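Omission of a single protein chain aside, the complex is shown with its protein chains in their original locations.
Right after this comes subunit A.
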Amino acid sequence: MAFLPVILWSDVLIWLLFVAAGVFGWLSLRNPLWRTAWQRVGRSRSGMASATVLLVFVLVGLLDSLHYRPRLENDAGHLASSDAVPGESAAGKPPAAYAVEVLSLLDAILTPLRTRNEKTYSEPLATRAYAKESIESRDAAGELQKTRDYPRLKHGGIHLGADEAGRDADIGQRLLRALALAILAWWALAAATAARLAHREACAHREAWRRIWSNESDFAWNAVLAAAGAVLLVALPLGMLAVHYHVFGTDKVGQDVLYQVLKSVRTALVIGLVTTLVTLPLSIFLGVLAGYFRGWVDDLIQYLYTTLSSIPGVLLIAAAVLMMQVLIDNHPQWFATAAERADLRLLALCFILGVTSWTGLCRLLRGETLKLRELEYIQAAQAFGVADLRIIGRHILPNLMHIVIIALVMDFSSLVLAEAVLSYVGIGVDPTMISFGTMINNARMELAREPMVWWSLAAAFVFMFALVLAANLLADAVRDAFDPRIAGSA
């Protein structure tokens, strides 16, 4: 095998969530009440536009969640082997050795970005480094000359050769080509959508086209297409330029900032999504239990969440993360690779965030259950002697789901923002793991430099803003569609 698949725990959870979301979506489409709610989301233009953008982020995150260890070239003998897999040597071949470095599918796609590291900082699209260095060169007479100048980058704009002045023209040309390609791709996408709509609604193409853009269709196709167009317009030029330049510059150790930004997406998604795996079961189970059974069960659960929520969130997280750090540092034998350690730390952070943030939703669900259990149909069910578990499963839980969904999408953006702050405080993800928080933290040190190193910060800002804004807008659309108080009046 050319590679050894590595299954990280967070990968498993991310894919599990992906599948669960699919199953849940399919199930909820069969329920007429839910279908109308989702249709309302589908009609919301801001909601669908942000969903399209989020989809792109999720795609990047999913690609980054398939990990493997590449096989090392074995010509040099076994010395290169860091971790030989037993069993394969039986065939007489030298045992296959795999690199310690854990890569993902996204890394494989981004190989040029990942491997072409410079020495240190360079500005976006630069051909020369950011700081002067003494360069030794031989002049015409063969004398060794020392000059102080901006050294040429090893990779950025190397295809230009000596013609560095032609950089702007080259960039312009590439941009134009990318734009043309983007427009072409967008037209193809739009035409395909129109054709599909025409086929489904059995009308002429021209009529389908008109419906897409006139808000008459019961799905906000225009918003989806517009957002897709925007994504294409950004992604294609970035991709075209990234082949030959460092589009967002390089950081202190010379790593491409665009690569870092794309890798950060997965960290943000894991934090935002996996945390809900902890909060949801806790808050649904305890909230329903407290609201339905009341009495001492209620007292106990209320005591539990008042106690937890009375500890200021950051401090509780800090305390828990500090303790986890001690635990991890004292047990290095648990982890085969650095990636596994970082991954477990990320999951532990999710777990801690989840344990500290389930209280709000639990309180909401308890209140709603208290209200629901007094309704006639539930009293009737109790009078008929239906078992409590069955009442909860059939009558209470489905009526709480809208609160859960709203909380889920609303929490996502705040969790992504929280990750950045926590990483800044030093209690976030592993320092070796690329995330928006670690990017900001590293870039912050360089703000005092003159001239300023602004590009890492700017890139992290733009991508994080796009992700969180899209999540917020989608959360609004979902809330408007699912909240009976709002949906009823609209």
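As a convention for this text, a contact is a pair of C-beta atoms (placed from the backbone, for glycine too) under 8 Å apart; a residue touches a chain by one contact, two chains touch by 3 or more; residues count from 1.
Here is the rule we use: contacts and distances are computed from a predicted model.
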Undisplayed chain, where the name is taken from the UniProt record, one of "Alkylhydroperoxidase/carboxymuconolactone decarboxylase family protein", "YceI family protein", "Dipeptide transport system permease protein DppB" or "Branched-chain amino acid ABC transporter substrate-binding protein": "Dipeptide transport system permease protein DppB"
Touching residue (missing chain; options A:Leu55, A:Leu280 or A:Ala318): A:Ala318
Contact partner of the left-out chain, one of A:Ile171, A:Cys350 or A:Met464: A:Met464
Sole contact to the chain not displayed, among A:Ala169, A:Val243 or A:Leu327: A:Leu327
Full-complex contact with the absent chain, from A:Val100, A:Ala131 or A:Leu447: A:Leu447
Residue ranges of subunit A at the interface with the undisplayed chain: 303-304, 306-312, 314-316, 318-320, 322-323, 325-327, 329-330, 413, 417, 420-421, 424-427, 436, 440, 444, 447, 452, 457, 461, 464-465, 468-469, 472-473, 476
